[in-house]
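Every protein chain except one is present and positioned as in the full complex.
Let's look at chain A:
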Amino acid sequence: MRIQLNTGVALTVIPVSQFKNTQISVHFLENASKKATSYRSLLANILETSSQRYSNQILVSQELSNLYGAGFGTSVMRKQTVHDLTFSLSLANNRYLENAENLLTNGVDFLKEMIFHPLVENKHFQERSFERQRSNLVAYIEALRDDKQSYAALQLQKLFFNQDEIQQIPAFGEADVIAKISNEALFQYYQTMLVSDPIEIYVVGNVDGNQVATLFTDWQLPSRQVRGIQIQPQIRPDKMTQIKTETQVIVQSKLDLAYRFPTDFRNPAYYAGIVFNALFGGSPLSKLFLNVREKASLAYYATSSIDVLNGLLVVQTGINTQDEDRVLAIINEQLRDIESGRFTDEDLEQIKTGLVSNYVASLDSERSYAARALTNSLVGSQVTAKEWLDGIQSVSRLEICEVAKKVQLQTVYFLSSEAKKHA
């Protein structure tokens, strides 16, 4: 059930009876910009930890306990050009609790408080909370450098998108930009966001659609312009291959590769792209897993993933420094093998079975319902479970070879351990 609460504000209720909890998410969407990305990330942290009524973290978490351990959080992510600041609440269903009443009503009320009534003084956020959250976020981003797998992935992203100032930065923003944000500017941004960002609300669980609709109609969200936040798949221009090596004092080296991945969205080539990725490195039955890890014993992980909307294929591996060339050669060989059809029908069937199975299994995860609905809404095309599954099943060998032919290596990033040998 989808209800347009006002221009640019939509509520989608997805009743699923198998769950004992209700999952609510409120998405503020905006065409991403370099500066706003950092603003929104800091905003997410501030709005998560206090409000007018719950002026510190104790009061916030006591209210959550009062709501029977409800899980509340904010997050930021980016789907190609759209930046998404999400408020989510996971709430137990009344019917399994003896003395709980109106949990849904109280939960929605709590969300409203956290989103629309921040802790404010003198027309900006409370200074103490602002300072604390800003320095925490900066520290958090700095500390991410210690996670070498994610560090390498971010470096690769930066190189691959070196011509695109939005895609080269992470959805959680940049530490140096965040450190310089002023309280006044952020508060001003927040107020603009509240009235101008298109909003998508999702409620998934064993709920009554009309009751939910009434609760959110009461929010009386004003209308807003929808400034073309629909996403079109982008094919990236072909470039010369860039190679970068960085050395750090680490034990395991990381070899990451980025490829141009020119498949369109939700046409036959799209489904072929999904199957290609699962065959190449996106599943435990994939050629990368089998050949880099199981046969050559060169890595614990060797995986691929795709970002179709950005036309990107990424390979990540953790290896010994001296094995770089060998691993690179094996990865290339797998790609050439797929290109020339060197995989069996049985391999292909298994890969498809795995994808179908994952899809059906995702119906047991409450969060996946809203995620899928949001993607559909952003790309402006609905796809039913049956259409998706049929799309996967009808992918042919030839179509997969075609995808592999279009894949072009653009960036190689190698995070090398100093010639230190493992003890």
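Just so we're on the same page, a residue touches a chain if its C-beta (ideal position, glycine included) is under 8 Å from a C-beta of that chain, and two chains touch if they have at least 3 such contacts; residues count from 1.
Criterion: contacts and distances are computed from a predicted model.
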Omitted chain, identified by the protein name its UniProt record gives, among "M16 family peptidase", "Phenylacetate-CoA oxygenase subunit PaaI", "Energy-coupling factor transporter transmembrane protein EcfT" or "Multiple sugar transport system permease protein": "M16 family peptidase"
Hidden partner chain, touching residue among A:Met77, A:Ala213 or A:Ile250: A:Ile250
Residue among A:Gln242, A:Asn320 or A:Ser416 touching the omitted chain: A:Asn320
Among A:Gln57, A:Ser305, A:Ser340 or A:Ser396, the residue in touch with the chain that has been omitted: A:Gln57
Touching residue (missing chain; options A:Leu11, A:Ala92 or A:Ile178): A:Ala92
Contact with the hidden chain (one of A:Pro222, A:Pro284 or A:Gly341): A:Pro284
Chain not shown, touching residues in chain A: 16-21, 56-58, 60-62, 64-71, 90, 92-93, 96-98, 128, 132, 135-136, 139-140, 142-143, 145-148, 248-252, 284-285, 293-294, 297-301, 318-320, 346, 350, 353-354, 356-358, 360-361, 363-364, 366, 422-423
